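One protein chain is absent from this view; the other protein chains keep their places.
Here is subunit A:
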Amino acid sequence: MTQSTTLNAEVKTAATEEAAPFTPRQLMRRRALSHTGFLVGAGLIAALALIALFAPLIAPHDPFVQSLSSRMLPPVWDDAGTWDHILGTDQNGRDYLSRLIYGARVSISIGLGAASIGLLLGVSLGVVAGYFGGWVDHGVSFLLTAQLALPGLLLAMALVFIIGPSIWVVIGIIGVLHWTYYLVVTRSATQRIRSLDFVAAAAASGATPRQIIWHEIVPNLIPQIIVIFTFELGIAILAEASLSFLGVGIQPPTPSWGLMIAEGKQAMFYRPWLVVLPGMCLFTLVIGANLLGDGLRDITAPEGRS
């Protein structure tokens, strides 16, 4: 009797062993689909990215063609507007809608490029500092303090001025100056993960620090890195707009939203759309990136939500 119940129990053990039905990815998808902010942000970013990608197909005019006879035409909703130039034209008679569409390319590529450079710098430093600690950590923390003590925009202006403005220089400089957020977050996350038992288990299985970092630690940082990336995307786009507005960013005649605001500012009081329209584009893109980032944070770390 005793023997049979024990046996029975062993058989049952394997048969009744169950796992929760949803994988982490499935749960994340569910949360994503019920998160309005995330859906709005992702929609905005996706729409703007598509516009930038297919700019030559969408833009009604060549953004560089000047027409001195039709300078500063108002948008179509104004009494003097025409359907030929839906959003009017600028000081040189270039079609404003086409320039805005092409401007999305500049903003998005600078945002992506700069945020990626910052990611590489910040995450590598953060993981190394968090994992090795000690003097490495002291050194990296000093770099961080030094970077935070520098006036970012001023330094960027000076650097662009010295090196000479081009889209690649702008991307590089904005990227090199925006790694601190990645560093702070990945460093503390790495310190936390490093003390977890699965890292000790890997070490006990003979894994080298490099294998531990790549296989055990970095995969656990990915959600946080994605979130910071979207925030940095917004920050980099604004930085480019600021530099271009100040004349040390993108150079004319390349269409950049920041530059368009700068060019429009002389005529701001009687041709407000010249400033308002690129401003709205910038606002939409950055708010989209921030909503996406907020949403991703909620979705990937549900326990951090109130």
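Everything below uses one rule, namely that a residue touches a chain if its C-beta (ideal position, glycine included) is under 8 Å from a C-beta of that chain, and two chains touch if they have at least 3 such contacts; residues count from 1.
Just so we're on the same page, contacts and distances are computed from a predicted model.
Novice: Match the chain absent from this complex view to the correct UniProt protein name in "2-oxoisovalerate dehydrogenase subunit alpha", "DsbE family thiol:disulfide interchange protein", "FAD-dependent oxidoreductase" or "ABC transporter ATP-binding protein".
Specialist: "ABC transporter ATP-binding protein"
Novice: One chain is left out of this view; which of A:D90, A:E216 or A:E232 touches it in the full complex?
Specialist: Checking the options A:D90, A:E216 or A:E232, the one contacting the hidden chain is A:E216.
Novice: Touching the absent chain in the whole complex: find that residue among A:I163, A:L196 or A:M268.
Specialist: Only one listed residue reaches the unshown chain, and that is A:L196.
Novice: Going by the touch rule given at the top, which residues of subunit A touch the chain that is not shown?
Specialist: Residues of subunit A in touch with the missing chain: 1-3, 5-6, 8-10, 12-14, 16-24, 27, 30-31, 196-198, 200-208, 211, 215-216, 219-220, 222, 302.
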